[in-house]
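Partial view: only certain chains, each at its native spot in the assembly.
Labels run A, B and C following the written order; every chain starts at residue 1.
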Amino acid sequence: MRTVRILVTNCNTTRTMTEEIVRGARSAASPGTTVTGLTPAWGVESAEGWLDSYLSAAAVLDTLRTYDGPPYDAVVLAGFGEHGREGVRELVDVPVVDITEAAAHLACLLGRRYGVVTTLERSCGQIEDSLETAGVARNCAAVVGTGLGVLDLGDTDRTEAAFLAAAERARRAGAEVLVLGCAGMTGLQRTLGEELGLPVVDGVGAAVRLAESLVALGLRTSRAGSYARPVVKGRVWGPPEP
Amino acid sequence: MRTVRILVTNCNTTRTMTEEIVRGARSAASPGTTVTGLTPAWGVESAEGWLDSYLSAAAVLDTLRTYDGPPYDAVVLAGFGEHGREGVRELVDVPVVDITEAAAHLACLLGRRYGVVTTLERSCGQIEDSLETAGVARNCAAVVGTGLGVLDLGDTDRTEAAFLAAAERARRAGAEVLVLGCAGMTGLQRTLGEELGLPVVDGVGAAVRLAESLVALGLRTSRAGSYARPVVKGRVWGPPEP
Amino acid sequence: MRTVRILVTNCNTTRTMTEEIVRGARSAASPGTTVTGLTPAWGVESAEGWLDSYLSAAAVLDTLRTYDGPPYDAVVLAGFGEHGREGVRELVDVPVVDITEAAAHLACLLGRRYGVVTTLERSCGQIEDSLETAGVARNCAAVVGTGLGVLDLGDTDRTEAAFLAAAERARRAGAEVLVLGCAGMTGLQRTLGEELGLPVVDGVGAAVRLAESLVALGLRTSRAGSYARPVVKGRVWGPPEP
């Protein structure tokens, strides 16, 4: 059995979050899969809003571009609703799966409509746009905020209570399946799913499994059209030294 | 490592096609997965058109309903564009993945737009509707027919030529990834992909991997809303004896 | 004046419901129209959910396929939100009108947005999909359930109260016209319309009138593309004898 090596890339610079994400990824991965976490060398300590998301996208691209660790077979992008996935598809020669789209793809298989529960309300728009361009927004009934910041998610009780309240709003909007709308929520899916009586999809796990699937099936990003390799040209990653 | 047992259900009664599908499914499956083929006990010898599709849906449901073989962890429905998936989701307690949606889900991860190449032109509408309600039609650039019937697919040379011509039409419509639009095409993805220089997704393999993923992640169809268990009531599966 | 002979096909096996539907159809029909009821020889005693709907579709197709009564000029399919209409369009050489689409077509002529009030909440999704593929979902403001099963509709008082409550939800969602979302509701349109001060469209009556119209105008289903005649091939309608 061939080993699949997945590089799970955090969208922010908080190493404890990378560790949590890696834990979640490993618990979801197949036996023959290795998971390596990658923390961007620069960028945001937590991505909340568009400015953070664009900074994060560049930092993730730069970190992957300059990565010189062991080889990998697929990239998982672990920023829910964050930008960058199309750029990574251009950059690397292996399959790339973003946790936003991944969660939505699996959620579509589990019910007629799904809902996303995320952190701050301000992130809802980004997530909606990300689902739209990924081609999976049609069956999304609602994207709902909990009012919690990414770094507040450590407080499990508060997170669970806020999640349950938001989940109820998504359900009233027609959601039959829920998606954890933040990589930092990874791990909540089982407890919350039981309380809610609904399937809860975690994007990290979903993305790991989808990445494994693409690797196993020998599928790679199309180079025809949108995701051709980057043109060779002058690029400067970050401000010049003063 | 836990074994995942997948029941791959053909949509028609042609056993040789079940065998081919099972071969395709096995070659795509993880090491720890067993694949059992199921051929409907009644229905159509090949599904081409709406009437066939509805007959097939009932036959598949009945066959699954009365199935008394070894237990299984997931169902793969191997009729491309055929009806029935929502009914099977009501019927069984395990995840259900249809090859139509499965291929589209993976195709969305590989390019910005995908195209489907299928058999007869008359099947295109059904496939479009199936993708639409599955929530993955947004990034479908075209569904194109080859003019070949399901049972003509045995003639490999003719099939390949017809596929390449149809693929060219899909590519001109914007497709960056192709989907094999018939379970009977399983196996063509590698040769055709190389000739075309595009990723080619086979729905059977895609569905097997997605089914494994759902099982591994402990995810099941939502019982809230659309896919509640069938109500207990009088049902007669097939005409009374004369 | 030429007589138009309409075959009104119930989607379930409950003969009393066929009788009610026929009564509704006759009261809506033109003087020169004869209405014959057809009850499927097999299938479901009431169609509630996707599994029932697919079983019903095959049973209706088989019953029409083997029908050997007097000739008819059009078929009305009297299962609201149920599958099968495209298959029947392939099968028969006369116009086919489904009560779901029929009600929506007329409702569009009576207000800017319409709403559907149906039986169980679980049926809403099927109806939405049926309206979508029929091409008339754009002006549908809401599909709302009453919580009543098909066979509960005999209790008129309860049905009316539940309908009025659900109608109010549809109206708040923007509906200016209502549609009775179940063949078993036929007959309620006048009383309910008066109480609500809104037009209420019954699909059975709508379909009968549309079927008459197509016949009178000499229009038949297109055989070009989607609804070509079924291909000649092996088909088995129902399980083999044990």
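A few points about this structure:
Assume a residue touches a chain if its C-beta (ideal position, glycine included) is under 8 Å from a C-beta of that chain, and two chains touch if they have at least 3 such contacts.
Here the structure is a predicted model, which is why all the values come from computation and not from measurement.
Here 3 copies of the chain are placed, and the complete complex recorded in this file has 6 of them.
We take it that only the chains that are shown with their structure count from here on.
Under the stated contact rule, the graph of chain-to-chain touches is a line, running from one end chain to the other without closing. One simple way to say how far apart two chains are is to compare their mean CA positions; for chain A and chain C this gives 44 Å.
Counting partners per residue, chain B has 86, 132, 225-227 as the residues that reach two or more other chains. For chain A in complex with chain B, the residues that touch the partner chain are 1, 28, 30-32, 86, 95-97, 101, 105-106, 108-113, 132, 134-139, 171, 174, 176-177, 190, 197-199, 201-202, 205-206, 209-210, 212-214, 216-227. Chain C meets chain B in the complex at residues 13, 41-46, 48-55, 57-59, 61-62, 66, 83-84, 86-91, 121-122, 125-126, 129, 132-133, 149, 225-228, 230-231, 233-241.
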